[in-house]
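Shown here: the complex without one of its protein chains, the others still in place.
We just call them A and B in the order they show up, numbering each chain from 1.
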Amino acid sequence: MSQPEPETYTFDFYKETAEIVAESSDELRIKIGEFAGPLDLLLFLIRQEQANIFDIPIARITDEYLRFIRLMKTLDIAVAADFLVMAATLIEIKSKMLLPRDPNAATEADELDDPRQELVDRLLEYEKYKSAAQMLYEKTTLEQAVFSRGKIESDDENAEVSATVFDLLTVFQKIVARRAEEIKMEIHREEISLADMIKDLRRRILEAGEVSLLAFFEEMHSRRELVTAFIAALEIVRTETVKLVQKKTFGDVILRKV
Amino acid sequence: MSEAVEEALEDAPKPTRDLSELVAVVEALIFVADEPITTKLLADVLDEDKQAAEAAVEQLRQEYEARESGLQIRVIAGGWQIATRTEFHEEVRKFLRTRPSAKLSLAALETLAVIAYKQPVTVPEILEIRGVQSASAIKTLLDKRLIVAKGRKETVGRPMQYGTSKDFLIQFGLKDLTELPSIEDFEDLVS
Partner (left out) sequence: MSEAVEEALEDAPKPTRDLSELVAVVEALIFVADEPITTKLLADVLDEDKQAAEAAVEQLRQEYEARESGLQIRVIAGGWQIATRTEFHEEVRKFLRTRPSAKLSLAALETLAVIAYKQPVTVPEILEIRGVQSASAIKTLLDKRLIVAKGRKETVGRPMQYGTSKDFLIQFGLKDLTELPSIEDFEDLVS
């Protein structure tokens, strides 16, 4: 698949799920929908490369994945952290694959030790639910062709809401919020620029040797600041001698001075 | 649908439905309508002549009569409607009375939410939180046995305190009160 710059991606789960188009040569944004998560993106890349899921060309896929992440500047932040975790996982697998194999180890044990194995298992497990989601989508589409009766008189006698515990909580929260409205206070915070964010992060990594990404993100006060923090982290990994380390799957990602 | 397509459809010949098909689709439309539906509206929606629509409804009405069903097709307020037959009103009324009802008005639901999360709580305290009088909602909740009196509060006027009942736990599928979702459970979801 050779596509000229600017890059344009489309993919089709059911129609209209994700399409990433270039608005200008250097600014890309998500037009419709989004990848449902890092595993979804990974499956897309593997398919795009026409690679075998049981023998993932990890170096190529990792490069593609990181390139993609850089493009997704305007990505929703809650998702971004998970995408970064996956980036760290891929980098870790890639580096393990580069390690010379122990010549004394038996071939069979080697296969068991394939650093890609855990990821493949997760992808296969995930893909089952992705297919199940597609099945649900088809069912609900079919069901939308069936209609139940219109309102009749006796319905009005019962025109009340049927409540669940979730309703209790949301209703309670709304009441509390309604009261809090009266004592609302606006707190304005100064927005920090990307350059300052990068400077600050760089200084902290140099001073402490490492910085927890999660802790760094948690300090942010607004969605905007989070976006800036996320881009700053990507920039630092790209331009500085800093690497992403993850101690265990789903664990925190650490930015560490090399 | 683009305008061009719509125009093309308007010029298109009338749909060719035979009577039985027309009767069936007329039945579906009367069934989903919230209010009695006129023959003219039926004809318009189906792109049929008014006479054809008229004939179809009449055919449908006769079929309902002939098969001695529990339902009837009737004219009311100038339109057609499906309704239960009068012979079965006793059973219908009995069903409507006994149907399970975990349903609450919004006022009752709000009051119940406050009582569930703040129990034991007095009427003045509920007023303080909701900002509106809750007397009739409290009566409804007591009638439905969702709340119970929990003794008096040792304060000025010794107001009665309320809390949720065992029936409340059963109706909301809770083992005990600790199973009520907390604000923390939904903090991420609601933000």
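Heads up, the rule we're going with is that a residue touches a chain if its C-beta (ideal position, glycine included) is under 8 Å from a C-beta of that chain, and two chains touch if they have at least 3 such contacts.
All values derive from a computational prediction rather than experimental measurement.
From the options A:M86, A:I175, A:I205 or A:V237, the residue with contact to the unseen chain in the full assembly is A:M86. In the complete complex, the hidden chain is touched by one of B:A28, B:A149 or B:I170, namely B:A28. Contact between subunit A and the absent chain runs through residues 13, 17-18, 33-34, 36-40, 53, 78-79, 81-82, 86, 122, 124-137, 139-149, 152, 154-155, 158, 164-166, 250.
Residue positions on subunit B in contact with the hidden chain: 20, 23-29, 31-33, 41, 45-46, 63, 67-71, 82, 84-85, 88, 91-92, 94-96, 98-99, 173-175, 178-179, 181, 185-186, 188-190, in rising order.
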